[in-house]
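Missing here is one protein chain; the remaining ones are kept as they sit in the complex.
Chain naming follows the written order as A, B, C, D and E, and within any one chain the residues start at number 1.
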């Protein structure tokens, strides 16, 4: 099997995303602050897990964007707001259309049911800011 | 937003899949038998839910195959063997490569953790038969 | 608050249910066999948990049947086949109509999404035998 | 099967509920604001899902209130605060007693375990305001 | 089987924990306020559930600390922030080392996947305050 090892080329930096959306800005700032605490701990097993997690979404047999959208579909179905925000932002940085994000969230709602809807509402608030 | 309304063109029928894989054959036969019982009941709300579910995976902004793979990613992360079997079969019928199915399942394992692994093992048994 | 302490009057015994449905008969037999193993262990905390569980579905402010249906709705949304079988059987023994069971399962599917559907199919197979 | 198509008669408007409870008022205001963003998107599949969701809780074989309580039981067991708030408010508007809501939440805690308790605590805070 | 009935000896009171960590202080204050509302309701079934819950973590065959860590592992895998905070605090009060808490959280992340990571980040923020 082909190795999933090429880093994708992002069209936008995190800073540019944060300038476009206040929801994204706050999410990224809080995530950075908390991740700093985790990195300080320097837990070796956790660092390896973070590394695998990173490699999962690289360009491989499937392009990075398609896997970010899969990550979004799973995150919404599992109702993880932070994960939803993260994968929406990564997909946006990789040039995803708004319609492709909506269709992905539709998969999550149909597979995961109406309990996904509160998370979908918050995801749409982020979409509104990013695609305005 | 563009409507998700075009049926995809499958390259293989269910019968052809069942001839290729014994696991698929048994899954499809049991699914048909149980669905017959549900259809007999003629529950109108359920029929509408089935209809929405069908429309979720049509060609739209994203091609049908990409959404079948999203459905697979979600199904594996939510640990639903029947759903995994179904989306693997649909993806196979739409021409998915084995490597693309493996990368999709990797997303599920990394997002959903080692409790996904028993389901992944059974998915790989199906992959082995379909791609032999 | 009124105490939930009156045992409901079942219209049918387990034996009568088992005579009507082969699916129910096999489920009840396996459940009895496994519960015997648990009882043998005589774990005091577990016995207290079983006791609370029993008391949850007694007649109280709400009639027992209404709470059995709630138990069914939750069990289906949480995708627990054994729990679904159990609450369908208890509801049937308390005189529930087939339509009331279907509406309850509709709540589970809409709240819990399409991953509930494989469990709903198996529940409908049981309904078909019980209400034939 | 009888069709689930009659709208229930609510005894209280959302405005009246918001006047009675600050928790409800804030929840409804935030929900309205976020739903406006979703409605603006005009996603056709999502609109159909919202429509099925609405129809699930109409008067049918089972009265609307009984299904709202089932929705509450499922929501609490699946640990969705927004969903819990919504179904508590709908049940309250349909005349549910406080004791019936508590018994419903007991089903959720016993089926779903102690991880439900933090959500139950927040639900009780809402109950205290609504039934004061 | 030996009865799990001996209360553990905590090395620190809640007040001492709250003085050490602002995150813990806020969590405990909110939890106390909400629990007061629950206790006021005086729901008998719920009181019995709280009682079983309390007894689960007493010294028995396994020492209380080991079971608090198990409670933490489960809470993190099930993604319940309140439960994580509670079991971290109880473990800290029983003298757990920071490394033992990190290893326990590693089990949760590996079994539960990357959706656990946002909760792990918040847990590490609490660890940083408690073990500073």
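Keep in mind that, in the parts below, a residue touches a chain if its C-beta (ideal position, glycine included) is under 8 Å from a C-beta of that chain, and two chains touch if they have at least 3 such contacts.
Just so it is clear, the structure is predicted and the values come from calculations on it, not from any experiment.
The chain we do not see here touches A, B, C, D, E in the full complex.
Of the listed residues E:46, E:107 or E:130, the one in contact with the hidden chain in the full complex is E:107. Within the whole complex, the absent chain has one touching residue among D:58, D:74, D:109 or D:123, and that is D:109.
If you put the missing chain back, the residues of chain C touching it would be 31, 34-35, 37-38, 40-41, 43, 45-46, 49, 53, 75, 78, 80, 82-83. Where chain D meets the omitted chain, the residues involved are 77, 109-116. Contact residues of chain E toward the unshown chain are 1-2, 4, 52-53, 56-57, 60-62, 66-67, 69-71, 73-75, 77-78, 83, 97-100, 102-104, 106-108, 110-112.
As a working rule, only the chains that are shown with their structure count from here on.
Taking each chain's centre as the average of its CA atoms, chain C and chain E sit 32 Å apart. If you average the Cα atoms of chain D and of chain E, the two centres end up 30 Å apart.
In whole angstrom, the spacing between the mean C-alpha positions of chain A and chain B is 24.
Touching of two or more other chains is recorded for residues 1, 4, 52, 56, 77, 102, 106, 109-112, 114-115 of chain C.
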